[in-house]
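Chains shown are a subset, placed as in the full complex.
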Amino acid sequence: MIFITRRERFSAAHKLYRADWSLEENENVFGKCSNPNWHGHNYELFVTVKGEVNPETGFLIDLKEMKRVILQHVIEKLDHRNVNLDVDFMAGKLASTEYIAIAIFDVLRPLFAERNVLLHCVKLVETENNYVEYFGE
Amino acid sequence: MIFITRRERFSAAHKLYRADWSLEENENVFGKCSNPNWHGHNYELFVTVKGEVNPETGFLIDLKEMKRVILQHVIEKLDHRNVNLDVDFMAGKLASTEYIAIAIFDVLRPLFAERNVLLHCVKLVETENNYVEYFGE
């Protein structure tokens, strides 16, 4: 079993807030991340899949195909977008790094299963000082 | 003469658009950067000052003071903010990397002059693939 990881990046706006809370409650819990006028990040996304090497090609999966799947189903929906307002798979969810990572995992898992590799991990880096990892369970 | 550079970071939302243009015109010129719902970046700011070393301390300028000036007058206004809506020194300006860098330079130049060092350069990194430098003239 071998693990291969592809990095992609997206730049997006978001805020941490709940519509059912007052501004003060949001400010108390989420601090400056709740700024009503949004803020944003250059997110780095690391997608790791695992499986057996195909002896015919020496590949676990063709990286061009892996890139295409991630770009089409994740990056094009998030890049230069507002995570709270523009992204179908985040509708109705808090735009925390935790929930974005989980949502990306849930989008990608079946797509890689169709391609005969297992999605192992989604790592989402929000700033150089913090990141989230989700392994699907 | 010696040069010293301090790096600070801020995460902000912005969009590239002109209120006097239609959505289509903005989209034609600014592409996905004109998304009406904003996007955002982790900006890296490199501020370089120059002057003579003080032989009493071995310092060009005390880095703690240099950091304090940049945080109070630049970072606190930009971090977790919307460049188009929340930042006094960007009011009425296009929120391009070029204009943000120039505005930061204009804010910082007199503050460093009061402290007897010359502001040499403001370098503003928008993504790992592009940055702007402004030397004040």
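Chains: A and B, in written order; residue numbering restarts at 1 for each.
What we mean here is this: a contact is a pair of C-beta atoms (placed from the backbone, for glycine too) under 8 Å apart; a residue touches a chain by one contact, two chains touch by 3 or more.
Remember, it's a predicted structure, so these values are computed and weren't measured experimentally.
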item	value
Overall number of sequence copies in the complex as this file defines it, 2 displayed	6
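The rule we apply is simple: only the chains that are shown with their structure count from here on.
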item	value
Distance between the centres, which are taken as Cα means, of subunit B and subunit A, whole angstrom	28
Touching residues on subunit B, where the partner in the complex is subunit A	9, 11-14, 32-33, 35, 37-42, 79-82, 85-86, 127-128
